[in-house]
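What follows is part of the complex, with its chains left where they were.
In order of appearance the chains are A and B, and numbering begins at 1 in each one.
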Amino acid sequence: MTYQIKLEVFEGPLDLLLHLIKKNEVNIYDIPISLIAQQYLDYIELMKDLNLEIAGEFLLMAATLIHIKSKMLLPQEETVSEEEEGEDPRAELVRRLLEYQRFKDAAEELGQREEIWRDVFYHPHDITTEGEEEVMIEVGLFDLIDALREMIEKIPEKMSLEIIPEELTLRGRMTAVMERLDIAGPEGLTLWALLDKDTTRRAIVITFLALLELARVRFIKLLQVEGRGTVRVFRNEN
Amino acid sequence: MEDREIKGVIEALLFISGEPLSPDRIKNVLEEIDRGKIKSLLWELQQEYDMRLSGLRIVEVAGGFQIVTPPEVSQWIKKLKKIKQSARLTKPSLETLAIIAYKQPLVKAEIEDIRGVDSAGVIKGLLDKRFVKIIGRKDVPGRPILYATTKEFLQYFGLKDISDLPTLKEFNELAEEEGAGSLS
């Protein structure tokens, strides 16, 4: 028989199998395994032809399909002795496909909810008259590890504790930050944009301190857009 | 305090809070008012907002109440805030999130079992987005990490709590939909 395979991207072998079952309009509880296995293998061939990287899971499933097919070709009596009461060799696969399909459906429902709720706006932050809380963040375990990782990655060299000649450097940095924010206008700058000129840990720390000080005296606002987005720095209007 | 007054305080608290406020949280502030009273005033307030056809709504989400703007006005808000519509979650992310939401707490291997593909990258992405969190380790050899969904997950999808998720369709319901017979 002839059929065409559109090269779609499938998340994994189960995704591809469900697609083939739907496309062929076959009964999931009675999968014509030869047909489906053939189309599955054709798809993998096509990927090979196109030099696409084929994940191991796809190859493993190919082997499983061939195994099921060969089992189904064996005379009934022989399988009975091996399997309990001659269980259908396809049963385990069907169970997995159905389980996966359930979550695909659930994912679709979530997607529909997302469509509605992403148009619902609320304040990502407390509306606050006293500026300081804006530097506060609510944190979870993941943030803890993240904080450590960031520190380790960004500042590989082991630094000894040194006293920073505050006043001068800090003040200079504060002025520099305000100048950059002036140029940036009402859109502000991301924290990383402000830090990217700093190559040493000391420079990063001083810029940080400058930002904190500027936020404290309310020359600037630090806002994290929508929960966990990047931190943006704004010049305070008044 | 009179009801009207309490309601005013509750409204103000909802307004300044950037996250859903549970009746318990409000009770922590208004210590003398009992929890049932707070809850019924919240519902009254919610109704009042609906009835005066305002540009604001009170929704019950992520275990609390929150003032939000309805979808009808979203285009104007985007214009004011110069917000570009944020990207939707990808299919793999939604799938993985669905699996975690319904089966939590669970380990990576269980997710990969269902999806049939490696899911580390997707899980990492969901952790980054704060839709998923690490809640400990499973008491089995290797002590793998256990994952669960977060408050942010509930809020993003407008869910009151995890039981607000639609029930998963069962095998036989699916079978009926497919018009198939029984497994033989």
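Side notes on the structure shown:
In this section, contacts are C-beta pairs under 8 Å (C-beta built on N, C-alpha and C of every residue); 3 or more make two chains touch, one makes a residue touch a chain.
Quantities reported herein were computed from a predicted structural model and do not represent experimental measurements.
Counting every chain in the structure file, the complete assembly comes out as A x1, B x2.
Everything that follows uses one rule, which is that only the chains that are shown with their structure count from here on.
Rounded to a whole number, the gap between the C-alpha centres of subunit A and subunit B is 18 angstrom. Residues of subunit B touching subunit A in their complex: 15-19, 59, 66-71, 74, 77, 85-86, 88-89, 91-92, 94-95, 97-99, 101-102, 114-118, 127-130, 133-135, 150, 152, 156-159, 165-166, 168-171, 174-175, 178, 180-184.
In the complex of the two chains, the subunit A residues touching subunit B come out as 11-15, 27-30, 55, 57, 61, 88, 91, 94, 96, 98-111, 113-128, 138, 140-142, 226-228.
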